[in-house]
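This is the structure I want to talk about, given as structure tokens.
All protein chains but one are shown at their positions in the complex.
Moving on to chain A:
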Amino acid sequence: MFRNQYDTDVTTWSPAGRLFQVEYAMEAVKQGSAAIGLRSKTHVVLACVNKSNSELSSHQKKIFKVDDHIGVAIAGLTADGRVLSRYMRTECINYSFNYESPLPVGRLVVQLADKAQVCTQRSWKRPYGVGLLVGGTDESGAHLYYNCPSGNYFEYQAFAIGSRSQAAKTYLERRFENFTNSSRDDLIKDALIAVRETLQGETLKSSICTVAVVGVDEAFHILDQETVQQLINAFEIVGETEAEAAVSEEGTAAEEGAAAEEGAAAAGQDAAPMDM
């Protein structure tokens, strides 16, 4: 009855000029827990929220080191994310074998996007159901890119993907102009606050988030849990309630953002728009 006639395979256009399967894949990114990235002139910080599927299981890894100068944070199908991370690692290692120098971030991102694009144009394939925030450094400084299942990619100063990422985006949009000249530690602080914005009533603890840093003079690494907890304590980023009391303006705006995002998700049940 209400079946969509135009979504049975990736290569079929709808009369409105849309590719439903691709849009569904974009939707998978929003289902995953949030991932955040922001950058200054010299550093990129990636952060994510860790959710476990059950009380009995551990959470899945969402931030991967690709090379000394590149790392990714993913949201969506973790399995697809791992496959793409492996591809990126291979490309980096081959490049450094050939040229004894690191692969420029922008090039890796284009190769990744091309790989994702192919899946949107072959009837026997399915698009990747994962969004990747690629952070890295090269000759031209620090870069942050977002790669999505549609094969599109964008360069950002700061971005957030995954569930309730709108709240983090709202925070980042308000602050991003200062990021260019931020210190490494300030970037981490902003990343943690952005992560907190995506939490619904939960308290920010090192056990539910991962933070990673890469800089011009700093190899990509994931901060260990104690360090993250120390930073959370040092910056006095605790719960949403406390944060609201401290910066009420930010808190309410974030809530609005979260509500708007959920509304969009609900409205998008039948036909997902291809927005970012």
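One rule holds for everything that comes next: a contact is a pair of C-beta atoms (placed from the backbone, for glycine too) under 8 Å apart; a residue touches a chain by one contact, two chains touch by 3 or more; residues count from 1.
Keep in mind that, in the parts below, contacts and distances are computed from a predicted model.
Participant: Looking only at the UniProt record of the hidden chain, which name from "F-ATPase delta subunit", "small monomeric GTPase", "Proteasome subunit beta" or "Membrane magnesium transporter" is the right one?
Facilitator: Per the UniProt record, that chain is "Proteasome subunit beta".
Participant: Out of A:32, A:71, A:104 or A:151, which touches the unshown chain?
Facilitator: A:104
Participant: If the hidden chain were put back, which residues of chain A would touch it?
Facilitator: Output for chain A: 97-101, 104, 106-107, 110, 138-140.
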